[in-house]
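Complex shown without one protein chain; remaining protein chains in place.
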Amino acid sequence: MFKIRKENLNDLYAKISESMGLYIPIKKAGEVNYHVWGEGKEVSLETLKTVRSPKDAFFPQTENMMKFKTEGKNIDIIDVRDEKRPFVLFGVKACDYKAIEVLDKVFLMDPVDTYYKARRDAITIVTLACSKPEESCFCSVFGIDATAPCGDVTAWLDENYLYWQANTQKGEELTGKVSALFEKGGEEEVKSQQEQTKTILAKLPFATLDLSRFKPENLNELFNAPEWESLSEACLGCGTCTFVCPTCQCFDIRDFKTRDGVLRYRCWDSCMYSDFTLMAHGNSRTTQMQRYRQRFMHKLVYYPSQNDGLYSCVGCGRCVNKCPQRLNIVKVINTLGGKKND
Amino acid sequence: MRDVEQKMIERAAALLQNGEVARVVGWKKGEFYFDPAPAVFETVDELKDFVYNGFCGANLSKYLIKVSKNEGKTAIFMKPCDSYSFNQLVKEHRVDREKIYVIAVECQGKLDIEKIKANGVTAVTNVEENGDKVTVSSLYGETVLDKADVMLGKCLTCKGKTHQAKDEDIILHEMPAPANNRFDEVAKLEAMTEDERFAFWKEQLQKCIRCNACRNVCPACSCLKCVFDNPSSGVAAKANDDRFEEQLFHVIRAFHVSGRCTDCGECSRVCPQNIPLHLLNRKFIKDIDGFYGEYQAGETAEGKTPLTSYKEEDLEVSDVFKGEGK
Partner (left out) sequence: MQDVTTGNKEFKPNIVAFCCNWCSYAGADLAGSSRLTYPANVKIIRVPCSCRVNPMFVLKAFQQGADGVILCGCHPGDCHYVTGNYYTRRRMALLFSFLNYMGIEKERTRVEWVSAAEGAKFSAVMNDFVKTVTELGENKRLTDLRVKEGK
């Protein structure tokens, strides 16, 4: 294990940036999100939750796919993909790291999404353990250890130092590039921080959420539960929960007319929107209750039933914090999970 | 506030019990003290989850568009600011006034949990309000904060504590009216140069994630189908690709609600990226006041709005920039 003094972190970022792109939580116009690092940028590793999740780095909100250029009766198809430069995603929390596993199962499954894969292959992930989890966190419910995330490199942060532990080949390579900045040591400090954090994690209000009813065999019962009406009645049908979610993966493909052709792009879509999966005959889900139910059934029942029980919620709590009307997956789990009636 | 909440529950129960109303729109308890959600209560039994506290900042009036279509009368609890939106909806024939029973409730300014957390308090387990102080308990300890520092942005520029519509009220304490200086921020932007203003809005709007929360929460945005959701409109897009997409959305939205926006501040409250969207709408309000005389949308449920009326002697477009600071 290595360590580096906090005041020298800028040198670390600069060193990484010499040969690779660096995505890191940066405060811009008051909000912390993942941005490309540059000298003078306000890095905020202390921020527990970026507004948007790091999924942007390999599944951007909007991505150009191809161009059609028209000249007379001729149409040329132009591949707009550029060579992906290797990049480092720095400061990924345990929940967001788990979310990448959820996304991988969707995009890397046959047929492989080559746009996603190109970015995924170019990425080296440096995760950062949590030391100050908050009330909306419930990653432990999904078996995630916030104090020891995986990734190519795992890092821990305390008042004075950033600790660094390479886990994979890619991680070792990255460590090799920056090792001149490091000193050895830190095992003790990390261990004591982990223990402290674990006592907080155990006390978090959502640490005891009960997921036992969310199983494929209960699909019909859950789907038909009358509680969906009251759970969803305040839902505005906005896309906040889906767009801040680290595991939401739905996208729409659209064409944009340029001067001499068409630009085909894809962009995130939200199952909360009225035009989601709109077809010639209309929409398959016509009420907000149905859309609301779809989102949570997908996360807690449909996805796990196709992926060996892996839930597509990782307990990051972003939707808990950001829903304008304070609806969220925890209220769903508690209401339908039966805990409230006990 | 507890006494107000108690009285509200009693009134709601009485109205439901004697059949005067079929449902009550209010707030429902969440997992914490600070996350109540808007809810419809149809039985006295359901009222056990009814809550009214410092975190009931949501404006309930828009829910009436949907709920009031149901049979029977609907009772709704309204803060002073919500009543402006309500009047505007009645004016636009989106809500039938006859079917609504308005209970005006006391409001001492609502709190913003994000601002509380921005003070470094995290893992919040409880919040208690004591006058102008707020006590926050968390797994890491207890903190006392000044209420003024953690109030919702919209409450800091409160329009006043008078309800614009009501059938009865539950006001048990005095509500001190705050200073109304809501145009200060707009004036500050107006005083900047074009370049500075452009840089300001570019940075702010770049944060936009096109979640549409501002639109969907807005009581003035009551179109059955928004032009930005309509695939045949030619402008429906979810791309977050180019600056223009965000400019288009926010300019068109602000314009479309101009003269109808009551400045309820919900857009800024719900924005996940905390874009100061109210500053867009407020510019229109300020201009309308300046160009055509003071006008507050939602003060009454009748009359024309500034953009559906005119005067022969209105100022010319070329005179707009002749004023000071523009």
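Letters are used for the chains, namely A and B, taken in the order the chains are written, and counting of residues starts over at 1 for each.
We adopt the following convention: a contact is a pair of C-beta atoms (placed from the backbone, for glycine too) under 8 Å apart; a residue touches a chain by one contact, two chains touch by 3 or more.
Because the structure is predicted, anything quoted here is derived from the model rather than measured.
Visitor: Sort through B:157, B:258 or B:273 and give me the one touching the missing partner chain.
Guide: In the full complex, the listed residue that touches the missing chain is B:258.
Visitor: Quick one: say which of B:71, B:98, B:174 or B:312 touches the chain that got left out.
Guide: B:312
Visitor: Can you say which of A:25, A:133 or A:261 touches the chain missing from this structure?
Guide: A:261
Visitor: May I ask you to list the residues on chain A that touch the chain which is not drawn?
Guide: Residues of chain A in contact with the hidden chain: 256, 258-261, 263.
Visitor: If the hidden chain were put back, which residues of chain B would touch it?
Guide: 186, 189-190, 194-202, 227, 235, 241-245, 247-248, 251-252, 254-255, 258, 280, 283-284, 287-288, 291-292, 306-308, 310-312, 314-318, 320-321, 326
Everything that follows uses one rule, which is that only the chains that are shown with their structure count from here on.
Visitor: Where on chain A is chain B touching in the complex?
Guide: On the chain A side, the touching residues are 28-31, 33, 48, 51-52, 61-62, 64, 132-135, 200, 203-206, 230, 233-234, 236-240, 242-244, 252, 254, 256, 265, 267-270, 273-275, 278, 320-322, 324-327, 330-331, 334.
Visitor: Which of the residues in chain B come into contact with chain A in the complex?
Guide: Spelled out, the residues of chain B in touch with chain A are 30-32, 35-40, 58, 63, 114, 117, 122-125, 138-140, 203-204, 206-207, 209-213, 215-217, 225, 229, 231, 236-241, 269-270, 272-274.
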